[in-house]
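Each remark here refers to the structure printed beneath this line.
Note that one protein chain is taken out, while the other chains of the complex remain in position.
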Amino acid sequence: MKKAKLKPIILAGVFLLGAVGLILYIVSLFYGLFFILAAVALYFLYRWLSTDKETVIVEIRKFLKNLTIPVIGISAAIVIGAIIMLISGYDPIKAYRALLYGGFVKNWHISILNATPLIFTGLSVAFAFKAGLFNIGAEGQYYVGAMVATFLGIYLGMPPIFTIPIIFLMSGLVAAAYNYFPALLKVKTGAHEVITTMMFAHIARYLSSVFIRWMGGDSAGTHPYVTNPILDANWLPRFKGLFPDTNYRLHTGILIGIAVAIFVNYILTKTKFGYEIRAVGHNPQAARAQGISIGKNIFRALLFAGFLAGLAGVNQVLGLDHKLFENLSAGYGWNGIAVALLAANNPIGVIFTAILWGALDAGGQYMARTVQISNSIVEIIKGIILFLIVARYIYSWVGNRIKRRKQLASEGAK
Amino acid sequence: MGGFFSIFNEDLLVATIRLSTPITLAAVGATVCERAGIVNIAMEGIMIIGAFFAVVVAYYTGNPWLGLLGGVVAGALFSMIHAVATITFHLDHVVSGAVLNILSFGVVRYLMVIIYGHPGTTEPIAKGLAEYKFAVPLLSKIPVIGPAFFNQTPIVYLSFLTVIFFLIFLKKTKTGLHVRAAGEHPLALETIGVSVVKMRYLAVLVSGITSGLAGAYLSIENSVSFTEGMSNGRGFIALAANISGGWTAIGSWLASLFFGFADALQIRFQIFKVLPIPAEFFIIFPYVATVLVVAGLVRRSRPPKAVGMDFMIEREED
Partner (left out) sequence: MLKGFKTLVFILVVLLISTGMVFAGGAQEEAAGEGFIAAMATDVGGLGDKSFNDGSYQGLLDAQSDFGIEARVVESKQQTDYVPNLMGLAEDGAEVVFAVGFLMADAMIEAAQNAPDACFAGIDIWVDPSTAPDNVLGILFKEQESGYLAGVVAGLLTKQYASASTKLNDDNVVGMVLGMDIPPVERFQAGFYAGVKSVNPDCEVLSVVTGSFVDQAKGKEAALAMIEQGADFIFQIAGLTGIGAINAARESGILAIGVDVDQSGVAPATVLTSAVKGITSATYLTIKAVLDGEFVGGDNKVFGINEGATGLAPFHNFDSMVPAEVKAALEKAIADLKSGKIVAPATRAEAGYEG
């Protein structure tokens, strides 16, 4: 009885400590980290109370086991990166400090800004993957979403409480509609979505140039290859109140991104829709045997993926740029693929991997600027880190070997 | 300057071949790779690596043939990272490919600053492979197709040979059969005593070599210098060409040719301003055409059964 009462309190404490710690850390107070650690400790206490001692010990073991692989991976990446920098005559310690300081402390708001569109595109790719589809053309749906958002943002003059949801919804829907053709072709003719969505991505990219000129500002000497700005009322609100003395352009898009990620997670795990998507992705034959229509779910998955990628475009236009640029190499669609796969297609995981990705970008810029180091080193280190983060596969490889050997041994004994 | 219909001449066909050669090479590599069960989206990065090292070697040795070799070897080595990651360490094929693409651009830019002192474009090499253009006697005199197929530069001929070789290899040879089995029924292959892992390594190596060759084509044959990002998405187009070609060498080639043809045509449409619309509408023509053709043609093709699947996991499930 007493235990049951205690449990929600402890759980609330975990979240409170975690949230406080995170906020403290984000506003560059390092002891926020201790709060997070305390939250973790409390969580185990909670587990102890709700189950028994042995389970908790097993869990802590698992926790530590999970810990070893990332630690080894990241350390190895850091060492390899350091060797590269030493060879080329840079001070690796200075460089790393700049990378981390820039990405997580000084320019943390840029990391978040970078991460926000990646959350959407990452979710888009992850969702399609759950249905066994590869939405390689998220970049194209991003452009479509951005174009529609710009158009509506310029012409929709109503109170923002109406317009912003309308713009998000409409742009997402049009981006989803853009994926209708690949979905239709996939279902009707079997045309592979990798071809069709990629071709559609190229098409959207070039169409955006035409769109920009069409919506372009006055051509009298200004830069007409940018569209007119959207109405001020249609801007996503910024966190001005939270950080009054700063000039952060941080906008509320990140909250929408997190909310959408949670929503997608809910859909995938808790609804029939999500169940069917996963069933089709996991084993189409079995799904069909259960009476789940494969074609219908391909449609749903690709359309929803298009919707999500379109939101990334809306987020950039309403939140950050307030107009559409001739966007030479945003690459949000491509990076979204990596973000999704790093998170093992888990919607909640996408939030974190997107932030990590964004932080590496922002920190890399800071490092390039302060240490006057070439940007390309950042790219290399990013690549190595990513490779070694997935070192958990190496672990499972070793694990499998041992398991198999045991299996063989037991079979031999029989 | 002639009338609009003057564009339908031998030169259009020659241009088609020129534009499609890098895509053809990579697409055939993709075919072999996917037939063995490995998805390789790193071809874009391998192309860049191949193109860069081809120029570096040709620049310092003064010999474009060594450059060719350099590009192929660099592409092959770089592809081995993909092989180790996906086959030995069971990393997701797409993750590995995506990461390798990122890595390749960083590595090339970094090395370029070290070797040439600046990013962007390298200094031109003294002699490109284009100077070794030669006509096959008699055959090059055939009207229409002669100049396109039999009066070409070395890597273009190599691309034809690659197509023919892998067409025969996949269909007629025992090793080819084993490669295909690695992508269709890996377990069955293992039971007859052939290593799936070996076959898959071999297939990735093939895609590395052909993509490296495609890169070398771009940098030391079609041009005489390397430019960052010069592959410009051709590795991905090759992936699409392989799929539209129904995972066969000849199909990949035809699909690549089609894309090259549409691109060559698009440029000529622009010259003649066939329609008073923005140039971008012409530029997207090859992409639209590809979608339409894919929608119309590839009804029956299907991917190899075990493509993208991890072999170890499969065995455990069985």
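Read from first to last, the chains carry the letters A and B; within each, the first residue is number 1.
One rule holds in what follows: a residue touches a chain if its C-beta (ideal position, glycine included) is under 8 Å from a C-beta of that chain, and two chains touch if they have at least 3 such contacts.
Computed from a predicted model, the values in this text were never measured in an experiment.
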item	value
Sole residue of A:Y178, A:Y206, A:W235 or A:W334 that reaches the chain not shown, by the stated touch rule	A:Y206
Of A:V56, A:I292 or A:A344, the residue in touch with the unshown chain	A:A344
Selected from A:M85, A:L320, A:A338 or A:I381 as touching the chain missing from the view	A:L320
Touching the absent chain when the full complex is considered, from A:A19, A:L33 or A:L255	A:L33
Contacts of chain A with the absent chain, listed as residue ranges	25, 30, 33, 36, 40, 63, 66-67, 70-71, 74, 93, 96-98, 100-101, 103-107, 110, 113-114, 206, 209, 213, 219, 221-226, 247, 249, 320-321, 325-331, 343-344, 346, 348-349, 352-353, 355-356, 361-362, 364-366, 368-372, 375, 389
Chain not shown, touching residues in chain B	1-2, 6-7, 11, 15, 18-19, 22, 112, 118-121, 124, 130, 218, 222-225, 227-230, 232, 263-264, 267-268, 270-271, 273, 276, 278-280, 282-283
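Keep in mind that, in the parts below, only the chains that are shown with their structure count from here on.
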item	value
Whole-Å gap between the CA centroids of chain A and chain B	31
Residues of chain A defined as touching chain B within the complex	84, 88, 134, 136, 181, 185, 188-192, 194-196, 198-200, 202-203, 206-207, 209-210, 213, 334, 337-338, 341-342, 374-380, 382-384, 386-387, 390, 393-394, 396-397, 400
Sites on chain B touched by chain A in the complex	41, 85, 88-92, 94-96, 98-103, 105-110, 113-114, 119, 233, 236-237, 239-240, 243-244, 278, 280-281, 283-284, 287-288, 290-291, 294-296, 298-303, 312, 316
